[in-house]
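Structure in structure tokens, see below.
Taken from a larger complex, these chains appear in their original positions, while the remainder are omitted.
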Amino acid sequence: MTDTSRELGVGQVGYAFMGAAHSQAWRTAPSFFPLPLTPRLRALCGRDVGAAQAVADRFGWESVESDWRALIARDDIDLVDICTPGNTHAEIAVAALRAGKHVLCEKPLANTVEEAELMADAAAEAATQGVYAMVGFTYRRTPALSFARRLVADGRLGTIRHVRAQYLQDWLTDPDVPLSWRLDKSLAGSGALGDIGAHVVDAAQYVTGSAITSVSGVLRTFVDSRPVAGDHSTLGGSGSADAERGPVTVDDAAAFTASFANGALGVFEATRFATGRKNAMRLEISGSDGALAFDFEEMNLLQVYDATEPAETAGFRRIVVTEPTHPYTGAWWPPGHGLGYEHGFTHQVVDLVDAIAAGEQPRPSFADGLSVQRVLAAVETSAEDDSRRHTVP
Amino acid sequence: MTDTSRELGVGQVGYAFMGAAHSQAWRTAPSFFPLPLTPRLRALCGRDVGAAQAVADRFGWESVESDWRALIARDDIDLVDICTPGNTHAEIAVAALRAGKHVLCEKPLANTVEEAELMADAAAEAATQGVYAMVGFTYRRTPALSFARRLVADGRLGTIRHVRAQYLQDWLTDPDVPLSWRLDKSLAGSGALGDIGAHVVDAAQYVTGSAITSVSGVLRTFVDSRPVAGDHSTLGGSGSADAERGPVTVDDAAAFTASFANGALGVFEATRFATGRKNAMRLEISGSDGALAFDFEEMNLLQVYDATEPAETAGFRRIVVTEPTHPYTGAWWPPGHGLGYEHGFTHQVVDLVDAIAAGEQPRPSFADGLSVQRVLAAVETSAEDDSRRHTVP
């Protein structure tokens, strides 16, 4: 049961795909987890007040704001949750932190390294005052990946040799899928690289506990113009081949090799053209004593190989990550009763609220987000430089 | 957005495992689906008022009752949701229906066919007054199984020849798992047969659209006494081998062959001793034109085989059941962003509220629940009669 004597006033900016996921998480977290602070859904902020109000009604937000500056100015808001496109993150986050509000910011942290650095600096400054910032790499909170990190940290894999990471989607395979903000560099910063590549970069660094130190990359845009209008959905939609077309200004796919600080060799691929793969966020890590493999399309499973077993009984174990001792899962259902995509957002709220209450820096911090940003930037630089290996600063 | 001008007052009896799942569903349904009536979480009822209050606080129930009769008597309650063990279902459900309350009753409908018949009669009577009853076979609302039914109904499988259904759990494998109400015939009615066998019987009849007409079965109790006390959890727990032991009065496992009205041959197995299987509720259906296979441990997937394809390109298709046109999934996340166990409960609320608002009988009705009960009873009768084939009345 939550302690109602201490509350955390939440204001959320943005109400679309990510906004719904965050709203559901804020409301659900205290129902299943004992939280030291009870989130209060104070205000939902969106430029289209009517649309925002509708979402607010659906999820129980107490009020609506049309201007994020007004939201930040409110005394009853302790935390600002930023669910807008990447080009707006820096301004809102820095303002909120300077106003003494905790911040949860969707990934990628920003569209440029420069903005990300500003944000990380602001976060470091705020932290000295007990005001904390976190970036929303929710895949970390998938129980299987959180458990994977624990196994690596416990040394179960020994020395890490290989990281193979893929994030495969296929919603752009049809050349007539219409343009959206995700295909506009000025709003999204980059394409597959920043949108989904960012997730596997973070997941790889998180699970291995080791940073990427250099990369050699390539970007590819397979379809360089698309219908300007159409029946657009969050990911995908359908347009007409006859319609007016506008330019795609981001990458459709990115691939890169990477060196990790621990000596491991990484191979990364992020694409929206992997026909038939809907959300295959995959990670396989090979170490001297074991290995693990994960695919988000089967998110409740983790494959783990123990190389210290005799060869004749060794094999990848299909672990159903729903046991009471697995991360997060004890709060939910009995073994075998799996979780879904949005549970990662609930776990994110839990970890964030716990850290704030404890006066500790939540992870992934803005510094963690900046490190991802630097990897992505190095990939872009390498891609523009004939794939030459570039060091990640 | 929900229409707040029309509300549906909900009172729920029971607050444990199933109670939490139902509570979350009542609250979540209107956030993701446009409902014609807005559920109001009026009262949660439990004999332990303190425990009930804690759950009520967590999920936003407006009040708590200690006596289900008082709950039924309240004017602000339009629907009674029964989440208690099976031995209490009949009394509560019949009383609620007679008081003009809609009823949602957890499965199995009752512990005996006689009780189930009383309930079905009461439901039929109430329906003439526009008061409806539904039984909670939530697995029907797993998108993959709902989609499976559509494929069969559309004739995609042709003539159905085979149904192979399994519900495999392993939480009793350890002989020192302590006793609980689920192992007490007076409370639970039966063991694996009624608890999980009921699910696959309903799912098989639902997906095929055909009734089981005869069965030949066997029951088995592998461990006939267990520690009376121990660290008991919803499914499983740990006890001491030295502890005082009491009798297990239900089956640990059930298996039966079945004939369907459509001529298909069914093979069913339900067990709590399938070591390593956590919640493997599986269904495979073979028809003259195709086949499908499902396993709840990978609940977002459906395997479908199209026998009208040329042999060289035919194969079971691994369909990720998260497309906008799949049942229920369009209301949630983009393709590939899977759902979890509790989403079935949300979908159950959606279908129930839609039916009530439309003045239509929701399914599965109590008559559907009774038909499952009769199958289970026939299995028990057959098991006591040397597995001789018995007709399902």
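For reference, chains read A and B in written order, and residue numbers begin at 1 within each chain.
As a working rule, a residue touches a chain if its C-beta (ideal position, glycine included) is under 8 Å from a C-beta of that chain, and two chains touch if they have at least 3 such contacts.
For clarity, every value in this text was computed on a predicted model and none was experimentally measured.
Displayed in place are 2 chains, all sharing one sequence; the entire complex defined by the structure file totals 4 copies.
Note that only the chains that are shown with their structure count from here on.
With centres defined as mean CA coordinates, subunit B is found 35 Å away from subunit A.
Subunit B makes touch with subunit A in their complex at residues 1-2, 4, 17, 20-21, 23-24, 27-28, 30-32, 54, 57-59, 169, 171, 233-236, 277-280, 296-301, 320, 322, 324, 332-343.
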